[in-house]
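I have a structure I would like to understand better, so I am pasting it below and will then ask my questions one at a time.
The full complex has more chains than appear here; those shown keep their coordinates.
As written, the chain order gives the labels A and B, with residue 1 at the start of each chain.
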Amino acid sequence: MQLATLQLTTLLTTIEIAATIAFAMSGLIEATRRKMDIVGVFSVTFVSAFAGGTVRDILIERRPFFWVENTEYIWLVIALVLAAPLLLRSRELRVTDKVMEVADALGLGLFTISGVSLALVAGMPPIVAVLLGSITAVFGGVTRDVLCNEIPKVYRDHQPYTLCTLIGGVIFLGLHQLSVSPHLSSLVGICSISGLRLLAVTYQWQIPSWPRNS
Amino acid sequence: MQLATLQLTTLLTTIEIAATIAFAMSGLIEATRRKMDIVGVFSVTFVSAFAGGTVRDILIERRPFFWVENTEYIWLVIALVLAAPLLLRSRELRVTDKVMEVADALGLGLFTISGVSLALVAGMPPIVAVLLGSITAVFGGVTRDVLCNEIPKVYRDHQPYTLCTLIGGVIFLGLHQLSVSPHLSSLVGICSISGLRLLAVTYQWQIPSWPRNS
């Protein structure tokens, strides 16, 4: 169990880096499309990358925050912002809604599982761990949209978004309780969330109002 | 004093449950009226029920959060959301603005006094305890309105809302310092806040601008 926890912790670092880049890029793209100045672009990128994880760290009382403990994350975001003219120039990397949606879906899966795992390591009850996973994943995107003066995507449409994180969180939790290895259960959890989200966007799945005939 | 503190703590649990249901219902009603999907309804209900208490717990450093310590609260909110088709179907329970206002006024009184009491137990100075009571009570409703993409009621109108919580908080504090039993002072505090709020809504009391002739 001790070993499993250690393994889980190591795995989480990898997940955290990938999720940070994915969400930072989604913020960077959104901000540059709105013709913000360099500080605005940095703020939105920073918040998109770190807001979800920071709220998670506050809720599970994990200190120092991951971006304080590993200042490389901050420099990474600064580098991404400074490299924006190169990153966004080439025609192949043309910023389409599709690119945004893929980055967003990836971050969604990665952050959810990082949130659920860290909450479990911190000794949270299962239901709280699943909710913390969703909050970790959704909060960055919500804040990004608020800073860009848009009603958060997640509240605007009837598309599955938070729902994907809840489903994936429950799948991960189930595998974890069946003693499946952390690596495998994380991979399955992340893929189901990101996959579900991309399917939902592609096929424009809709969730009905609740209650249905209200 | 030790005993009074213990009594106070026991009483607070009862208050907390009732306040959680009242605020959850206000969020549930508001969300379903806006034709949200089930996740949206759950999110708004969850935030309405727990945001105020969570901010209170962060400010007085009370961990774990009340909804983490007692996961029954989370299941309660889930049950309320799942039962929404039944709860909101019957004609007698027809969701009118009046019903909303009563639920809101009740939660307002309950959460204020729970906030003031917990702050006192945590050793906060009186003025801070009163302010924390108001923040506890008002923050859930403000967040609910923000999520429903409405300017918070509390900032929009010139009706007494936060003012009721401040008056009731001061009354409760006064009784507490006069060594009145926690049960009685809580009851008086809650009734004065909820009562004042309902009177204010019914008779459409208005608070003038400040400064008056600005």
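Convention: contacts are C-beta pairs under 8 Å (C-beta built on N, C-alpha and C of every residue); 3 or more make two chains touch, one makes a residue touch a chain.
Here the structure is a predicted model, which means the values were calculated and not measured.
A.B. asks: If you could, jot down how many copies the complete complex is built from here, 2 of which are displayed.
C.D. replies: 3
Quick note on the criterion: only the chains that are shown with their structure count from here on.
A.B. asks: Roughly how far is chain A from chain B, going centre to centre by Cα mean, in whole Å?
C.D. replies: That gives a centre separation of 31 Å.
A.B. asks: With touch defined as at the start, can you tell me which chain A residues reach chain B in the complex?
C.D. replies: 58-59, 61, 124-125, 127-128, 131, 151, 155, 158, 160-163, 166, 207-212, 214
A.B. asks: Which stretch or stretches of chain B touch chain A in the complex?
C.D. replies: That would be residues 32-33, 35-41, 43, 46, 58, 63, 65, 67-68, 71, 74-75, 81, 84-85, 88-89, 147, 149 of chain B.
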